[in-house]
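Left out: one protein chain. Kept in place: all the others.
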Amino acid sequence: MTSNRIMTVSRAISEAIAQEMRADPNVFVMGEDIGAYGGIFGATTGLLGEFGESRIRDTPISETAFIGAGVGAAMAGMRPIVELMFVDFFGVCMDAIYNLAAKNIYFSGGNCKVPLVIMTATGGGYSDAGQHSQTLHATFAHLPGLKVVAPSNAYDAKGLMTAAIRDDGPVLFMFHKGLQGLAWMASPEGAATELPEKSYALPFGEAKIVRPGKDVTVVAISMMVHHAMDAAKALEKEGIDAEVIDLRTLVPLDRKTVIQSVAKTGHLVVVDEDYRSFGLTSEIITSVVEENPSYLKSPPRRLAVPDVPIPYSRPMEQFVLPDAIDIASAIRGTLGKAA
Amino acid sequence: MTSNRIMTVSRAISEAIAQEMRADPNVFVMGEDIGAYGGIFGATTGLLGEFGESRIRDTPISETAFIGAGVGAAMAGMRPIVELMFVDFFGVCMDAIYNLAAKNIYFSGGNCKVPLVIMTATGGGYSDAGQHSQTLHATFAHLPGLKVVAPSNAYDAKGLMTAAIRDDGPVLFMFHKGLQGLAWMASPEGAATELPEKSYALPFGEAKIVRPGKDVTVVAISMMVHHAMDAAKALEKEGIDAEVIDLRTLVPLDRKTVIQSVAKTGHLVVVDEDYRSFGLTSEIITSVVEENPSYLKSPPRRLAVPDVPIPYSRPMEQFVLPDAIDIASAIRGTLGKAA
Amino acid sequence: MPSKSQFLWMYEAMEKARYYEDTIAAVYMEGKHPKFDIGAGPLPGEMHLAAGQEPCAAAVCVHLRWDDTVTATHRPHHAAIAKGVDLKKMTAEIFGKKAGLGGGRGGHMHLLDPAVNFVCSGIIAEGAGPAVGAALAAKLRGTDAVAVSYVGDGAANQGGFHEALNLAGVWKLPVVFVIEDNAWGISVPKSKSTAVKDNSVRAAGYAMPGFHVADNDTLKLFDVAGEAIERARKGGGPTLIEVETYRYYGHFQGDAESYRPKGEVAALKANDPIARFRKTMIETGIATSAEADAVLSRARAAVDEAFAFARAAAYPAPEEALAHVFA
Partner (left out) sequence: MPSKSQFLWMYEAMEKARYYEDTIAAVYMEGKHPKFDIGAGPLPGEMHLAAGQEPCAAAVCVHLRWDDTVTATHRPHHAAIAKGVDLKKMTAEIFGKKAGLGGGRGGHMHLLDPAVNFVCSGIIAEGAGPAVGAALAAKLRGTDAVAVSYVGDGAANQGGFHEALNLAGVWKLPVVFVIEDNAWGISVPKSKSTAVKDNSVRAAGYAMPGFHVADNDTLKLFDVAGEAIERARKGGGPTLIEVETYRYYGHFQGDAESYRPKGEVAALKANDPIARFRKTMIETGIATSAEADAVLSRARAAVDEAFAFARAAAYPAPEEALAHVFA
């Protein structure tokens, strides 16, 4: 096979897992419908066939037990990957995630390792309503002890999943359903990328400037990176040159890249598919003004879900989710142009 | 009894509950050790004696079931109050709180009511370690559908609890252990206040300027209000006149009062006992700069737990929790004085 | 043995639910050709259909009153219909219309109808606690209302379900827990998710009677559920019932079901519970096939009417998304 393989995010994730499983017998996967079904969002497609039922384990609908079991297995020297089918389901198992997986390293003063990957699907836009469409980035990034990853494309997804599996601590890997490249759900161009066959790891905490620009800084993550890029392209013909930053990881958070960009552009728009208040958008804006409020030549704008549950009906859901048009007018706003 | 009764926060809460229970037979209480024990932190002291076991119900250690039952009873026309003993335990029952209690009104398009109060204990400072010392303000304020209350004193606690019980939607009432005025845990002067005997409700979403000042705005909530007041008093003799704002409720959030204050003072310090990143501190700072970055004459400061679990050992715990000394030096910092 | 009116009521509820699901299955594909896109068409999002599971709804809800509570699952249509949820508003909700039960905010997994005390949810076993709470409310108020909590066989391994069983058991509340065992939790067979063959044995762990109803048998369930609900009304406490039932469609529409043994569904359909029920009803002379046909066409007409209403209804304005977050 040649090196220019265009692959989907779901294939990138399953390939990263497969390569680590071949390299390390301690790696195994648990979750609901991750075996014969291949994961509802395709993250484990093909793994059962290669690795068999003992390493690719369908579980009961018992998230507290199997995530807790993941922690126990990890502390016993394994490197489990567990899938929480939708991030929306965290409420039935959050203790195992935030009080157990995330804190045992600290409680042990670094004497224990917890090499656990929790992967989970995020995002809306396809009318799955309020318990199946959330992203909840800040819900996890706010709490200490978890690294939190949310890639926007296949290349990053493979490298970050590989790094997550190799990490000796717990990593929450948030993949967006709409980026997976599923046959049954639309996904943006640019989510699927050329994918090196060889295994590689990407560092956590390094944001990527996906479009350099001088007029305004647009900070996004996951699906919103694609909308931000569309907005930036659309604004080119208006003579607006936007710099778009893909954070890639929420914890650790690369504040430096954002601050340097705003120091240069003087204007800031932050886009997040999560709820607006107490979220990623305010964390980014605050990180800039903590450094120097005068970097901002105009009020920063934040685009996010306006603190309402995700509605089912298409017109209402599309209204609450930020898109390229919203981003473009927010950018114009920061530059004092008519939205 | 005369009107100048100095009462503790725990007494204020139990009095508000008792008065509403007398007025409305639909009000009842469920939780662990809320009966004979009177609530581990005294919020239900005396209620079993007056109202009996059918309305003051000790539960099994089954938070998902009894909070879910609270929602079911509320939708059936009752007005339940459920106690989650420590907010740290939310992980075993968050689905019942954020996906069920918080969203059913929305899912029903306003056709259902969910008059449920969830009260829970927050806060550290007494070496109870990482699973019994958190505040988690932002964890709840970030998610839509819950009103979130965190009083700093007895007068507010009674009025806000009364309002919470009368509200037709779910309210999370977060009381700080260190403010309860328990015989066995130190609490600051000023937490216990004069308490009107008659029943009264306070509105949600109205912050209180607990100390007017002109030089710098200090925004705090719950326990941190007392540390902020101590810092403000200490700075008087340095000629610094700090305005201290007690937010009182996180949802709804009174941004207006904060913005007006910063517009006047030009300097901002936000203090929170919750984790720093993706939290209350950045939400407050962002609310100001969204309005107008130039209100800030100096970089805003945030004081909060530095994104680590709450450590057990006293020197480490005291180090991570903001106190009056930290606040005072942050204030000096914003005014360009040596910390 | 059900009365004639109960027979006909159950028959109508089952035929209505069956036709409802088959109609949805067809409409669901509108706008999803040639390329299937879950977000496209008049019925976007996940769609979980209960065709084959009608007995679980009809043979239980026939014993219920409007003031009894039902908490259903992510596969709720048959139960909603049997509980008497407004069919037009329910269908409008599934179409995402303003005239829907929730003004289009909830969709098919979030059908809430306070008029008949029906709720459902997209989270496994989330309804168990609320059912216990509704039963507690009845007890505190001294009414004899009861609550029925539906869960699937997969949900029987979710911790919150056990907490609810214990709470109902220790408080002796009028709750009937009904496990709809359709043998699958998405792609995972019961044998791979559940340590016991029969969940009714778990009742003993909560000091309540447990019953197993084999073979999707409407009449058997009618008896078992009737006794359980009667016991609950009389203060006799909770009951756990597991019903062996059938899932005709995939877990959700669009499910390729590669995990499912070939011929399984055909075999189930050859033993269709509604057909068997109708046969018994007629052969035992309880109703004539003419009477049955009249009921059947009335049921289908009601469904057609509800779909026509829902299609014709208006979408909400985008900004309405901001309303009704708080009471």
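Think of it as A, B and C in the order they're written, each chain with its own count starting at 1.
Assume a residue touches a chain if its C-beta (ideal position, glycine included) is under 8 Å from a C-beta of that chain, and two chains touch if they have at least 3 such contacts.
In this text the structure is predicted, and so the values were computed from the model without any measurement.
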Selected residue (touches chain absent from view) among A:T8, A:T44, A:N104 or A:S282: A:N104
Hidden partner chain, touching residue among C:Q53, C:N157 or C:T239: C:N157
Selected from B:R79, B:H132 or B:R332 as touching the chain missing from the view: B:H132
Contact partner of the left-out chain, one of A:T8, A:T45, A:T64 or A:T217: A:T64
Residue numbers in subunit B that touch the chain omitted from display: 32-33, 35-37, 40, 58-62, 64-65, 88-89, 91-92, 125-132, 183-186, 306-309, 311-320
Contact set of subunit A toward the excluded chain (per top definition): 28, 54-55, 59-60, 62-78, 80, 95-96, 99-100, 104-115, 144-145, 147, 167-169
Missing-chain contacts mapped onto subunit C: 157-163, 165-167, 169-170, 192-196, 201-202, 204-208
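One rule holds for everything that comes next: only the chains that are shown with their structure count from here on.
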Chain ID, smallest distance between chain and overall C-alpha centroids: A
Interchain centroid distance [CA atoms averaged], subunit A/subunit B, Å: 31
For subunit B, residues contacting two or more additional chains: 64, 95-96, 99, 106-107, 144-145
Contacts with 2+ other chains: residues of subunit C: 100, 102-106, 110, 121, 123, 159-160, 325
